[in-house]
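Dumping the structure here so I can ask a few things about it.
The complex is shown incomplete by one protein chain, all other protein chains being positioned as in the whole.
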Amino acid sequence: MTTLYAILIDGMIYASWLFLVAAGLTVIYGVMRILNMAHGSFYSIGAYSGASLVGWYFAGGDGAPYWSYLLLLGAALAAGLFIGLLVEQGLLQFMYKRDEILMVIITYALLLILEDATKLIFGVDPYFTYQPYSLLGRSSFGELTFANYDLALIAVSVLIGAACWLVLNRTNRGKVLRAVIQDREIAVAMGVNVKLMFAATFVVGTTLGALAGALTAPAISVSPGIGVEVIVLAFAVVVVGGLGSIEGAIVGALLVGLTRSVAVHLAPQIELFVIYGVMSLVLAVRPQGLFGRNLARKI
Amino acid sequence: MLRLDKTETWLLAATVILLTAGFLLPSWLTFILTLAFAKALVVQGVVIQMRAGLVSFGQGLFFCIGGYAVGMGGAFLDVHDVFALIGLGVAVAVGVAAIIGLLMTRYRDIFFAMLSLALSMILFGVIVKNPTLGSTDGFNVHAPTLLGWAPQGQEQKLAIFVLTVLIAGGLALALNRYMKSGLGGVNEAIKENEIRVEFLGLSPRWILYANYLFAAGISAVGGALTALATGHVDPEMAFWTTSGEFVFIALLGGTTHVAAPFVAAVLFALVRTYALELAPHSWQMILGFVLLAIIIFLPKGLWSLVAGKRRAAA
Partner (left out) sequence: MRRTTSRIVPTAVALAASLAFAAPALAADNGKFRIGVVTFLSGGAAGPFGVPSLNGAKVLVDALNEGKLPAPYNLKGINGVEIETVIVDENGGATKQVEEFRNLAERHKVDAVIGYISSGDCLAIAPVAEELKMPTVFFDCGTSRLFEENKAPTYVFRTGLDAAIDNIGAARYLVDSGRKLDSVASIQQNYAWGHDSWADFSAAIQQLKPGVKVATEQLPKLFQGQYGAEISAISVSRPDVIHSSFWGGDMEALVLQGAARGLFDKRAAVLTCGESALDRFKGQAPNGLILGARGPFGAFAPQNPLSDWFRTAYRGKNEIEPTYPAFKMAQAILGLKAAVEKTGAKPGTIPAKEAVAKSFKGLNFESVSGTVQMARAGGHQALQGIAYGEYSFDAKSGKATLANVRHYSGECVTPPDGTTAAAWIKAGFPGAQCK
């Protein structure tokens, strides 16, 4: 019994984290058809910005500790906006006519560059900014104890998921964006400013990535290489759910999160294969992912 | 009588020059060249598929199979002959490819890339979980023999260099023939528009399947030669970053000429070695900028420099 609800809660916490990590990736792919390899770097830049700002705040001493959450969010937004605009305006906007696969390689180059840039800016010493994590205390369910921060992460992730969905489905801007997703050329012909849409989408995507990093930072030790670890994970979630679909990312995160939780509790030996196993299985049955669109074959 | 076209004459000449150079160059350089040519064979595997529009982010799978075939052949099967070991690697790789190729050829674009990545990572996981294979530490390869001859030390490295150059030269010739054949041309057509190829009465899927098998085999040769040269195998060979490197080199060289992957692999090895030395803390950044520069200024790869000049001269 304990194991059962442990599986559920652990699975939910992990799934919500996976969704946070994958949301930005799927938004960018959905609109721009760019499979962004550098997404992990945005995650790690967010984590570093959040951790260093909050670390600096607590080193100062006197401020009220709860302000640190605001700082965490602020750091993520600032970092995401800055790096998103820099990359989109400085590089990607000149590349949109290139092949989808070539875009993967361009973002791979970006990943290499940003990994080292992060290292040069923040150093290689791990950042250990635990305050926001331990501040919220813990809750006990029966014999299990959970950190409230992790539980709060579920709420944040639901909020972000809902916000994305609402913007896409219930606002005018969202509807225009969906038109761009459906058919870029027709949208341009109808007078949609696709350039602006692309820039906005990319910045939103990087900010979501940075946000995921900043929110994860207090629970981990932020060190070089965390971004690279995240990429494949986020890819798996997004591919399982169907590239470019928010609903898909939610379902993919839940599927991967819960399966992994089951594996850890019941068969820890196979944990390493879970993610790739789920991904291969889903792709074998539904090549376009669970929520992916079937593309018509064009002659 | 075999008639050689211009490319083939050049390839033969390059092979002969490299063979002589092997005896003159300092041994660290021949070692780098050995590894670069072995890697270039895997890159050829990537390029074959890239020409038909498929990007494999999991070519490390077959690279790793080739390497582990050499390692395990020596350690568990008591096979030490170089040719038997390479043959073993190719056989296993092609066998595996024949099965998963049936699945893989149903996928295109990003999905092909991601699924190939996933499969390669599963092999990585299997090896990591296996303590008799040394898990992530891998294990050392037994000293190989060449048709009964057991070279030692420097001689052994030289022998493997010569072998690598000969195999690479031979495969380059074969690839050149394939590229210039009618079937080779169909690959471009598949990339442009698969349905039109179908209407012409050809089966793109089976052409892609054949490509996949051939790419698997040639990658296994690359893996086997790498294992023989370094004397060590570890599961990093199947890790996705290794596969990423192959794609990197493929783009660096471009897909238009059979020699491009070789040139690109050598250049990549040298750039990396010197980047590592000049900037041990930021060599990845240098690689990243080089890659970006190539994509922006030379979208068809380094080879477009050569091709461009020739066109200008003509």
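By letter and in written order, the chains are A and B; residue numbering begins at 1 in each of them.
Throughout what follows, a residue touches a chain if its C-beta (ideal position, glycine included) is under 8 Å from a C-beta of that chain, and two chains touch if they have at least 3 such contacts.
Note that the coordinates shown come from a computational prediction; the quantities given were computed from them, not determined experimentally.
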Selected from B:8, B:81 or B:236 as touching the chain missing from the view: B:236
Residue of A:37, A:111, A:199 or A:222 touching the missing chain in the full complex: A:222
Interface residues of chain A (partner: the chain not displayed): 2-3, 6-7, 9-11, 13-14, 17, 115-116, 119, 124-126, 128, 130, 133-134, 138, 140, 143-147, 149-150, 216, 219-226, 229, 260-261, 264-265, 268-269, 271-272
Where the missing chain touches chain B, by residue: 26-28, 31-32, 35, 128-129, 131, 134-140, 153, 226, 230-232, 234, 236-237, 239, 242, 267, 269-271, 273-274, 276-277, 280-281, 283-284, 293, 297-298, 302, 305, 308
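The criterion applied here is as follows: only the chains that are shown with their structure count from here on.
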Gap in Å, rounded to a whole number, between the CA centres of chain B and chain A: 33
Chain B residues within the chain A interface of the complex: 55, 103, 106-107, 109-111, 113-115, 117-119, 121-122, 125, 128-129, 193-196, 240-241, 244, 247-248, 251, 281-285, 287-289, 291-292, 295-296, 299
Chain B contact footprint on chain A (complex, rising order): 35, 91, 94, 98, 100-102, 104-106, 108-113, 115-117, 119-120, 228, 232, 235-236, 239, 243, 269, 272-273, 276-277, 279-280, 283-284, 287-288, 297-299
